[in-house]
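As you look at this complex, bear in mind that one protein chain is not there, while each of the others sits in place.
Let's look at chain A:
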Amino acid sequence: MINFNKVNKTYPGGFLALKQVSFSLESGEMAFLTGHSGAGKSTLLKLISLMEKPSSGSIQVNHTELSDIQYKQVPYVRRGIGMIFQSHNLLKDRTVFDNVALPLIIEGVSHSEIKKRVATALDKVHLSAKLKCYPHMLSGGEQQRVGIARAIVNKPPILLADEPTGNLDPKLSLDIISLFEEFNAAGVTVLIATHDLGLIARMKYRTLTLKEGTMINDGIVDGLQAQGRYDEQYS
């Protein structure tokens, strides 16, 4: 589903953000991506969502090679990836319904179908009552759930989340993660970037750990390991 093979990413100015990163995430798998700030987590997600291009190496997403993709193909690849961000990235002047409906409108889905699918997606994130609200009328956690509803509404096979619990309290964080678990149980491949090692330790999912652009660990992290890695990273 997602394959990285010896991927390097150098930004203009010479900063090497990713060094020889290789991993494979199978269809229906759920994993965390962790590392300290500047380790390369966001760069890795940007490469998958085609916000950046690799300097070298090969990236395959949904059986599509991304390193040599044409500009015109980019939107169609992005439609197969649901993206969730810490900053929510909602359209401020549109209602919750309009925000969630956006991917479907872009795809040209009929209005009746849009109404049905938006209602289902909002129901999944428990926001059916907030249909007509604008983003500024919602709490941070609710805005994050609107972002999740928008990411899943067009049924993408992959969900990427960049620090989705960054601004949320522990209870809300667990609620959000359990939503991802639900989607994963339905067959969606989920990759969550976070530096919340406590959360990772509790969940016991496969964890990809980056340090200064290099993949230093790939496996399930338990509580003690997580604590050790936390000390190593932040000491």
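Following the convention adopted for this analysis, contacts are C-beta pairs under 8 Å (C-beta built on N, C-alpha and C of every residue); 3 or more make two chains touch, one makes a residue touch a chain; residues count from 1.
We adopt the following convention: contacts and distances are computed from a predicted model.
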Problem - "ABC transporter permease", "[acyl-carrier-protein] S-malonyltransferase", "Putative enzyme" or "Cell division protein FtsX" - which is the UniProt name of the missing chain - result: "Cell division protein FtsX"
Completion exercise
Of the candidates A:R79, A:K132 or A:K204, the residue in contact with the absent chain is A:R79
Completion exercise
Among A:I2, A:A17 or A:A121, contact with the omitted chain is made only by A:A121
Handout entry: Absent chain, residues of chain A that touch it
Key = 27-28, 42, 45-46, 49, 51, 71-72, 75-76, 78-80, 83, 85, 87, 89-91, 93, 102-103, 105-111, 113, 120-121, 124, 150, 152, 154-157, 162, 182-183, 185-189
